[in-house]
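Encoded as structure tokens, the structure appears first; notes follow it.
Apart from one protein chain that is not included, each protein chain of the complex appears where it belongs.
Naming follows writing order (A and B), and every chain is counted from residue 1.
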Amino acid sequence: MPPPSSLNATIVARRWLTRLRQNPAALIGGALLTAFAVLALFGPLLTPFGIDQRVGPVYGAPSPAHPLGLDDSGVDMLSLLIAGTRISMLVGFAASMVSVLVGGFVGVTAGYVGGWVDTALMRITDYFIVIPALPLMIVVATVWAPSVVHMVLIIALLLWTSTARLIRAQVLALKERVSVRRARAIGAGHARIVLRHIVPDIVGLLVATTVLAVSVAVFFEAALSFLGLGDPATVSWGRLIQIAFERTAISSGAWWAIIPPGLCIALVVLGSSLLGTAIQHAANPKAGIAHVSSRTFRIRPVPEASRD
Amino acid sequence: MTESSPLLEASDLNVWFDLPDGGELHALRGVDLRVGSREKLGIVGESGCGKSTLLMTLMGLLPPSASASGSIRISGQEVLTGGERAFRIHRWKDIAVVFQGAMNALNPVMRIGRQITEVLELHDVATGPAAEARARDLVTLVGLPDDILRRYNHELSGGMRQRVSLAMALACEPQVLLADEPTTALDVMVAAQVLGVIDRLTRELDLALVLVTHDLPLVTRTCDRIQVMYAGKVVETGTPADVYHRSEHPYTRLLFAATADVHSGREELVSIAGSPPRLDEPVTGCAFLPRCPMAREECMTEAPQLLQVASGHAAACRFAGQKVRMS
Partner (left out) sequence: MAAVVAATPRAGTGSALRGSVGYLTRRLAVALVTVVVAVSANFLLFRAVPGDAASMVKVPGLSAAERMQIRADFGLDQPVGSQYLHYLGQLAHGNLGISFENRKPVTANLWQAVANTMPMVLLGTVFALVAGMATGLIAAWRRGTVLDAGGLGAALAFYAMPAQWLGLMLILLAAGHLPSGGISDVFLTDADWWARTADHLRHLLLPALTFGLASYGQYAVIIRTSMLETLGEDYVLTARAKGFSNWSVVRRHALPNAMLPITTLIAMSLGLLVSGAILIETVFSWPGVGLAVYDAVKARDYPMLEGAFLLLTVSVILCNLLADLVYLRLDPRIRSA
């Protein structure tokens, strides 16, 4: 009698966590993401100054009171940065989750149902893959009034494709498993099969893909904002870079207006890449044999008690 | 039985593998081995007893996580102490190997012919058209058609791949051929063919053969001598007749009894209870103790050495050569 899926899930999850704990990349990635998530949640409560509050001259240099200096409106950069964390992280996570949901649904449907549904869905997916992502996002963003929600949807619009393909491949493989075929043979309903046999096995892939998608989503948010298509009422890291660029921060020598927001983006992207890849490895550990290597086996002197 | 100097000789071989969480696995525990010209030595044992590790060690094909001690002499020259570099001098020219389940032993994007001629060129046996001619001879020798040289690995069946591996191994006319389960992945008919080829070639080319397998009927039919391994040690060595009819080690007896024999008329399969010991912990006393029907108190304290029972026949059991009542 096979154990119920929920018990399996806990065992599997615990095994993954152990593997993740031993992986330095996972730890660094997890730490970075957690740090920024916390900053996003509680940051705005801690901002020393308001983001509309003028506290000094244009592009004021960093000082003890304002460690990251001031922007071209005399607003404290650190406060802007912290405020921007919330929007950037929100868009990143929301877009990633929507894209994985859509992609996962398409992937499971295509893989499980097969036939013409599969072909049709895959042709659509292929089209979205070949169409240049950023230009399409630009077109849609231009036509649609800029807002945070719209941005999330636009980014998700193009991100779902890779998830769909991955999930579909996995589902195709899982469909042939003995447990699934047995369930089908005894006449189990499709919904039941999908939920009990297929979904639990793709959870790992879904989680890894979600985390990895965060990096892509944050990147696109920064790109769209940079091109002036973000919500002008909100502050995000991407928008801060755009403002710095358009208001000639470089020629003013105001490096503090440029470096911090980009650095934050880089750290979040790096963190989610590291963690996402680590999760993928935790779900599918591969033995690391190398038959040829820069190091070789060692010779030991003959042991004293060689016969135990 | 040959008394000439052995082509391949190993003494007191020990091999350890580093484990990911810090400990080490003592895979070979003081193994001796020797093969002379035209001799066929069979090595048998359960999975995990170290027989494949032994073959790898004889060619120095250990990973960086391994450490080894002891002595290995190829044609009289000590190689183990020289490490990877020393082994490389002898590889393929003096000692060659056919791997287990040659499904992926051939490069998938290189033609078969090239994979044979490259060894000929590497070891200065032949180049250019002469090398191609020799490659053709080699594949004919193993019973394959010429045009196989133009093919790729994925176009060949399992039996063909195994035979190609064999042809490749013989390309530089080594003195010793190591074969690790050469027929395990093959169906019975093809296995018989491949074995026939190996058998014929060892006679025609004066090869020494070390055959690792878990197929006991095969090894008793084909080999001049057999070594039985258990938990990284050699527990019995002798001729097939010695080892099969006059076995002096309880493990050997049980091993042969556990083999289903169509002709024996026995109705039940005898199996050996328990499982081999973990090799990541030191073993005191006899490693076979927990599963041995003859176990006594004395067996717990001292590991048995190989005791000579008759000429050329030895067993690592304190009761070897004696008549003991089973408990």
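Quick notes on this one:
Just so it is clear, a contact is a pair of C-beta atoms (placed from the backbone, for glycine too) under 8 Å apart; a residue touches a chain by one contact, two chains touch by 3 or more.
Remember, predicted model here, so these are calculated numbers, not experimental data.
Contact with the chain not shown here comes from a single listed residue; of B:145, B:293 or B:312, that residue is B:145. Screening B:68, B:156, B:191 or B:299 for touch with the missing chain picks out B:156.
Residues of chain B in contact with the chain left out of this view: 59, 61, 88-93, 96-97, 99, 102-110, 118-119, 122-123, 140-141, 143-145, 147-148, 150-152, 154-157, 160, 165, 168, 193, 200. Where chain A meets the missing chain, the touching residues are 123, 126-127, 130-136, 138-139, 142-143, 215, 219, 222-223, 226-227, 238, 241, 244-245, 250, 255, 258-259, 261-262, 265-267, 269-270, 273-274, 286-294.
Assume only the chains that are shown with their structure count from here on.
Spacing of chain A relative to chain B, judged by their CA centroids, is 51 angstrom. Of all residues in chain B, those touching chain A in their complex are 12, 14, 16, 29-30, 60-70, 80-81, 83-84, 282-285, 303, 305. Listed in rising order, the residues of chain A touching chain B in the complex are 289-291, 293, 295-303, 306-308.
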